[in-house]
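One protein chain is absent from this view; the other protein chains keep their places.
Entry: subunit A
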Amino acid sequence: MKNFPVGDLLRRPESGAFLGLVFVLVFFVVFGSVEFLKPAGAASWLNVAANLGIVAIPVGLLMISGELDISIGAMIPAGALTVAIISGYYGLPIWLGVVGSLTLGLVVGLINGFLVIRTAVPSLIVTLGTLFAVQGLILGCSVFLTGTTSVALSPAQSGAVAKALFGQFIGGSFQVTIIWWMVLTVIYVFYVHYSPFGSWLFALGGDKVSARNAGIPTDKLTVTLFVLSSVSAAFLGMCQAILFNVAQVSAGMTFIFNSIIAVVVGGVLLTGGFGSVIGIFLGTITFAIVNQGIYFTSFDRNWSSLIIGVMLLLAVLMNNTFRIMALTYSPKKK
């Protein structure tokens, strides 16, 4: 351990993600302005990152374990509509709306988890099914109960406490979801990288059969991960409804793609077994910067999507190079 530690640092799973982040940050500071790093500018990408990050981490953990959950695209509006219908349309206490929202997340997560472990159907297909089913359910319920697909939840109905906890702007521009995201990230880092849960997770993603033979409760773990992603999505939807004072049936679908992109940019392998929470965290920030950075540049806005695509591709390539370096490295013999 006398070596200069740069090599070891570069070979950590998240180093590629970190370099990708630095790359896009430099790009937008050079082509945009330093405004981007000042509080008002930083809020612009931190808010987007926090929203995405709350679902991206559990989605990433599922991907590490070799599964996928795309039903989050429906769970986000489902969480939002549940709280808006219960507390906004019917005017019941906000805590009931919050509990209702999270309970729905729990139920859908359990359904996803049990379907995946009880049947041999790939989780992509199972969650594709629940994606449409939940979408249909919330649409049907929303139209049947309220007669509309966009349900308002006024600040007065949310109340000061819920507004402060889930839907306030700290310092006038930072969404409170940023704090939730940070706290959740710390908790995830602890569980994934410093507890048996984490080792089980990677073992599960590496080789499911061996993991089970080694005595890892693979079924319980899988169900837990699906519940986590589903509840997180419902939680995010709930925060959005309280923050924007409205819930819409059609929102949320972009989160499916965006979260997978953030996770992959963060260095998780699509095939599972490799990745890190910090990597996903950095990947999420990278995605948010690329998505929002464009507004701080003078590029014609019609080129936005092109620039986003190219930047993300570069970030992933950078990341890939470093992962290959890390995985093929063998220390010199002494």
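By definition in this document, a contact is a pair of C-beta atoms (placed from the backbone, for glycine too) under 8 Å apart; a residue touches a chain by one contact, two chains touch by 3 or more; residues count from 1.
As a convention for this text, contacts and distances are computed from a predicted model.
J.: I notice the complex is incomplete. Of the names "Heterotetrameric sarcosine oxidase alpha subunit", "Nitrate transporter", "Simple sugar transport system substrate-binding protein" or "Isoquinoline 1-oxidoreductase beta subunit", which is the UniProt protein name for the chain that's not shown?
T.: So, among "Heterotetrameric sarcosine oxidase alpha subunit", "Nitrate transporter", "Simple sugar transport system substrate-binding protein" or "Isoquinoline 1-oxidoreductase beta subunit", the name matching the hidden chain's UniProt entry is "Simple sugar transport system substrate-binding protein".
J.: Give the residue, chosen from A:126, A:251 or A:315, that touches the chain omitted from the document.
T.: A:251
J.: Who touches the missing chain here, A:70, A:162 or A:243?
T.: A:243
J.: With respect to the chain omitted from the figure, which of A:44, A:71 or A:158 is a touching residue?
T.: Checking the options A:44, A:71 or A:158, the one contacting the hidden chain is A:44.
J.: Among the options A:19, A:37 or A:152, which residue touches the chain absent from this view?
T.: A:152
J.: For subunit A, which positions touch the chain that isn't shown here?
T.: Residues in contact with the chain left out: 35, 40-41, 43-45, 47-48, 51-52, 135-137, 139-141, 143-145, 147-152, 154, 169, 172-173, 175, 240, 243-246, 248-255, 257-258, 291-292, 294-296, 301-302, 304-305, 308.
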